[in-house]
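The structure follows.
For this depiction, one protein chain was excluded, whereas all remaining protein chains were kept in their positions.
Take a look at chain A:
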Amino acid sequence: MKVAVIKYNAGNVQSVLYALERLGADAELTDDPEKIRSADKVIFPGQGEASSAMTYLKARHLDQLIRDIKQPFLGVCLGLQLLCEHSEENDTDCLGIFPVKVKRFIPENSQEFKVPHIGWNELENLAENALLKDLPDPKFLYYVHSYYAELSEVTIATTHYIHDFTAILHRDNYWAIQAHPEKSSTVGEKLLSNFLSI
């Protein structure tokens, strides 16, 4: 199976490639539109800042390419946020695949709730979905983020930090995970292998 991992200016994606390698997928980091269009699956990872990532994607016409993808597509971390409508991070218009807004965590009590939300937290309120099939218990994932997607009708799992937020999104052929499945032990591995089986 050929998996295209979209190459852009957002962070270290080496561990996503290694995780896919462990699952036996033939993964390639690429920004070549042909390779992305012809892959069986597309993964859009990333860590970084929303507006500079959007500027970079637009300059290379990767924004339209992502909107036109027909095969199963998975956004991870910043990838999830960029697939939403708008991010409060530098007031950025994003790709609009998911009709969801991305907001900054505002702790009511900064001693109790630090931002970024860093560490292992649990998936809750799971919908019936191919991506979420047979996840091992307990369902902890590793998070590192300061912005979160609001709850919405395309939310298929939530996590609680300060309040409930969107952990996983799904609409048509697009899925997105806020946590880092590639760093989330057996639960993350199952999410990735489920995605590869879709």
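Just so we're on the same page, contacts are C-beta pairs under 8 Å (C-beta built on N, C-alpha and C of every residue); 3 or more make two chains touch, one makes a residue touch a chain; residues count from 1.
Heads up, the rule we're going with is that contacts and distances are computed from a predicted model.
One subunit of the complex is not drawn; among "M67 family metallopeptidase", "Electron transfer flavoprotein subunit alpha", "PadR family transcriptional regulator" or "Imidazole glycerol phosphate synthase subunit HisF", its UniProt record names it "Imidazole glycerol phosphate synthase subunit HisF". Only one residue in the set A:F73, A:Y148 or A:Y161 touches the chain that does not appear here, and it is A:Y161.
Although one chain is not shown, part of chain A still touches it, namely residues 11-12, 14-15, 18-19, 21-22, 47-49, 107, 110-111, 114-122, 138, 140, 142-144, 160-161, 180, 182-186, 188-189.
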